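Then we have subunit A:
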Amino acid sequence: MTIPVLYAGSGILLFFIGLHALLIRRHLLRKIIAANIMGSGVFMVFIALGARGDSAVADPVPQVMVLTGIVVSLCFTAVAIALAVRIHNLTDCTTLAADEESSID
Partner candidate 1 sequence: MTDLLVSQHWFFWMTLIPLGAAVAAFLIPAQARWIGLATALVLPFFALAGIAATLITEGQPITGGGWPTPLGIELRRDGLALVMLAITALVGLIISCYAIGYFPARGHHHSRTRYFWPLWLFLWGGCNALFISADLFNLYVTLELVTLASVTLIALEGGKAALTAALRYLFIGLFGSLAYLLGVAVFYGAYATVDLTLLGEMLTGSRLDHAAMALMIAGLVLKSALFPLHFWLPQAHAMAPAPVSAVLSALVIKAAYIVLLRLWFEVFPSLDTIAVGHLLGLLGTVAIVFGSLLALRQERLKLLIAYSTVAQIGYLFLVFPLARNDTMATAWVGGVLLMMSHACGKAAMFMVAGTIHHTAGSDRISRLAGAGGPIGVLVVVFTLAATTIIGLPPSGGFFSKWLFINAALVTGQWWYLPVILSGTLLAAAYIARVLGWAFLDVKRSSYPVIPWVMKWPPLVLALIALVFGLIAYEPVQIALLGAPVSGPLLIGVRP
Partner candidate 2 sequence: MNDLILPAILLSSLLPGLIIFTLPEESIRLRTTLNLAGALVKLMFVALLFLRVVKREYSELRLPLLADMELVLRADALSMLFLALSAFLWLLTTIYAIGYLEGSPHRSRFFGFFSLCVSATTGIALSGDMITFVIFYEMLTISTYPLVVHRGTPAALHAGRIYLAYTLFGGVVLLLATVWLRAIVGPLDFTPGGVVAGTDPALYGSLTVIFALLILSLGVKAALVPLHSWLPTAMVAPAPVSALLHAVAVVKAGAFGIVRVVHDLYGIEFSLDLQLLFPLAVLAAVTVLYGSLRALTQNDLKRRLAFSTVSQVSYILMGIALANPLATIGGLVHLVHQGLMKITLFFCAGNLAETLDIHKVDEMDGVGKRMPWTMAAFTIGALGMIGLPPLVGFISKWYLGLGSLAADQAWVVIILILSTLLNAGYFLPLLYRTWFAGTQQEWSVSALPGGRETTWPLLAPPLITAALVIIFGLLAHLFGSPLYWVELITAREYGL
């Protein structure tokens, strides 16, 4: 078990933890955080796989990709939060299901 594999493995683990939360949690903020955790997992996999071979210098391409990915993820988070705030203002509700009571779990 090398360190990159460990990192990649935990990245995948993070991805699935996030996915689980995204599907299970109903509070919008939790969903948004869950999506971010999923994203971080994927980015970790990328970075870990960049450390290929024995050379001391990491492959720069995955790092570039992760930078781009972080920007994309940031945009999505911003839009999601804006939408969530609007929904909360309109309905006093912090979940997606329109006819269910708001929950604060």
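Per the selection procedure, all candidates are chains of the complex that A comes from, given by their letters.
One rule holds for everything that comes next: a contact is a pair of C-beta atoms (placed from the backbone, for glycine too) under 8 Å apart; a residue touches a chain by one contact, two chains touch by 3 or more; residues count from 1.
Just so it is clear, the model here is predicted, and its values are computed rather than measured.
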Could you work out which candidate touches subunit A in the complex, given the options 1 or 2? 1
Inside the complex, what are the residues of subunit A that reach candidate 1? 8, 12, 15, 19, 22, 28, 31, 35, 38-39, 41-42, 45-46, 48-49, 52, 59, 61-62, 65, 68-69, 72, 75-76, 79-80, 83-84, 86-87, 90-91, 96, 98
